[in-house]
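Take a look at this one; I'll ask things after.
Yeah, one chain of the complex is gone here, protein chain that is, but the others are all in their spots.
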Amino acid sequence: MFRYIIRRLLISIPLLIVASFLCFGLVNAMGDPLGEWKLQKPRTPAEIAAAYERTGYNKPFMERYVDWAGNFVTGDWGESVNPGNAGKPVKDDLIKAFGVTLRLILGAELIALLLGIAVGVIGAVRQYSIFDYTATGISFAMFSMPLFCVALVLKAGGIELNNWLESIGADRWIITAGPPGDGFGGSFGEQVFQYSGAYILPTISLVVIQFALYSRFQRASMLETLNADYVRTAQAKGISEARSIFRHAFRNALIPIITVSSLNIGAGFGGAVITETVFSWSGMGKFIVDAITDIEPYQVLGFMMLTAVFIIVFNLIADILYAFLDPRIRLD
Amino acid sequence: MSEVDVMGAPGSSAWENTTGSGEKLLRVENLSVDFPTDDGTVHAVRDVSFTLGPGEVLGIVGESGSGKSVSSMAIMGLLPKTAKVGGSIKFKDRELVGLNYKQMQPVRGNGISMIFQDPMTSLNPVYTVGWQLAEAHQAHHDVSKKAAWAKAVEALELVGIPQPDRRAAQYPHEFSGGMRQRAMIAMAIINDPDVIIADEPTTALDVTVQAQILDTLLRIRDETSAGIMVITHDLGVVAGMVDRVQVMYGGTVVEQGTVDEVFEAQRMPYTVGLLGSIPNPNMLGKRLTPIKGAPPSLMNLPRGCSFSPRCPLAIDECRETEPLLLETDRAGHFARCHRSAHLATIENPQRLFAHEEIGVVENPASLTMANPDIPVSEDLDVVEARLHEEEKPTS
Partner (left out) sequence: MTEIGSPVAQAPAPQSGGEASTFDTTTARKQWQVILRRFTRHKAALVGLVLFVVLVLFAFFGSLFWKYSYTDLGFKRYLPPSADHPFGTDRLGGDMVALIIRGTQFSLQIAIVVAVLSTVIGVVLGAVAGYMKGWVDTLISRFIDLLLVIPSLIIAAVLVRNSFVVSVAGGSGGSNWLIVALYLGLIGWLSIARVIRGMVLSLREKEFVEAARALGASTFRIVFRHILPNTVDVIIVNATLAIAQAVLLEAALSFIGLGVQSPDTSLGLMISLNKNELTLHPWLFLTPFVFIVLISLAVNFIGDGLRDAFDPRQKRVKA
């Protein structure tokens, strides 16, 4: 087990190297980060040379990559290069953004997963019932909607709600401009109020889409295990229907969804780009969109390395969980 | 393994009292099972009746799709909810048809237990074998986990699994095919049921293991005097161990009698064909004679006798009215065939199916010589011609 983990992690090192090199090439293909800055107004050659010296873009491509890679492994992830916003350490910004995304997606994933499993299981057990049709219909509709529209509508609704609250003399509740930078304060009740106001809409908009995915997936795999031979064997032993459903069918139907959701969570650390943009959360999604827009080579690379590590680690976790839940699977 | 001599020994006496009232564990009367599907109603089982007494072994033989497995699932009450079950199934004088899941629960695994055909998929992959056996015991006995586990180990030992205490802690995938089937049997007998239904218990296993499994089943019958229903398409299985045979075709019983009767003097052409399609030392060096054509669709059964499109003896009557299951010229031997009296007159009925492969019929004249009035060769031509006609419109 331990050896398996070590081996898997070692195998992914070359993958990370190739990925970072490719990514470096892609960022390079985006153009010169100083291109716009040079056109804004006439710059002196000395100014330009200094700027290029700072970005590293005065060196050839390969040399720049090797420099970056060498610094990266020693913990120096580079700085932002855009002259308007230069000199900010990539690592600090990334970690801050990561914290924001983490707080946002973990709760939403958990809610979507639990809700999706519950609804999927009930839908499968009561196949073709009104509940099943309703749940399938709802998840179908959610699946067919552009997420950002849902988020935009939620946001508009939140603003309306705030206006109405104000009109009856209450405090504004919904916060549509990200979580307060200085954290929550005041009494416990006030904190709950602020916390829920900041989280409720982004969480809903994330849950909507993930719930649709999980409930459909769980319904399908539950239908399959409910029709499995071993469930019939179990029923032939004379156990209750509930026990045959939960101890036998459900236990087996959990294997695929846990694997899928751990892969999903791993990918989720890359940030919820749409939700973060709509609700102005400065998480990973916003970070990468900004980094791309401004052509920030080291921010993009840092982002890629961090998310790649999470994707690799959660892939590994998915495999370990799979082996743990299904005794037929052996690691190595 | 026990060396109990069970082959054929207890059979005859058990068979004798089927005609009398006797105490019967299982009494199935006019059972029918329909499945409504998108493409029409599937008549999986029609008008099936039989009884099973303690210590008796009943063989149900037929091709896949003949309704044998569906009948057994109907007895267990484990058909899909869409299935429509008609007729009567009485277990110790208690009606089972119409009971809901909860009402059936005390019977399942305790009164009647079942051994399923595919031991690979019939055991839950995520629990140990011992856990699954203990669960079966605890479903009907209010005992501690520890006691149930001990019972599970005991059951594994009973079916001849070496090192049962160590094996109980293993998962199904760590068992070989034969071991898994033994575990299935252990699960079926753990509560000392009165009736054991074995659905193709040896299909997935190789020949040496098959014999061991059958032997185990008979030993258990001797020890617990349970009635056993063996469902199979393998006549070899039936020949060696059962007392009575019931041949099914197109969802219904077409021939019924003691093993000796059915093997020696078939009164329904389908059984003749079925016996002709198993290897037989007497036919060494000759080709097997399969039954031409395919089993009928249970959705659109042919008019009249369901075997008539494939039957070399079919006459117009066969294509118009479905025969009843009637006692033949031999006592206790039933057949559902208009031509059974006629069949009785054919000396070597195997040859009816020896069409095309002329080589098998060394002397074609012998077929008609037995009874010159029977136009056997013409029968064959008619069947051939019709088969050709039927193929045309579809192609």
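The letters A and B name the chains in turn, as written, and every chain counts its residues from 1.
One rule holds in what follows: a contact is a pair of C-beta atoms (placed from the backbone, for glycine too) under 8 Å apart; a residue touches a chain by one contact, two chains touch by 3 or more.
Worth saying up front: this structure is predicted, and the values here are computed from it rather than measured.
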Quick one: say which of A:Thr74, A:Ser144 or A:Ser167 touches the chain that got left out.
A:Ser144
Among B:Phe35, B:Phe175, B:Tyr249 or B:Phe334, the residue in touch with the chain that has been omitted
B:Phe35
Identified contact with the non-displayed chain, of A:Leu34, A:Ala112 or A:Met304
A:Met304
Touching the absent chain: which residues on chain A qualify?
15-16, 18-19, 22-23, 26-27, 29-31, 127, 140-141, 143-149, 152-153, 156, 159-160, 223, 227, 267, 270, 273-274, 277, 288-289, 292-293, 300, 303-304, 307-308, 311-312
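Here is the rule we use: only the chains that are shown with their structure count from here on.
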How many angstrom between the C-alpha centroids of chain B and chain A?
56
Along chain B, where are the residues that touch chain A in the complex?
76, 78, 101-102, 105-110, 113-114, 116, 118, 121-126, 132, 135-136, 139-140, 171, 173, 184, 187, 191
Footprint of chain B on chain A - complex, ascending:
228-241, 247-248, 251-252, 255, 325-328
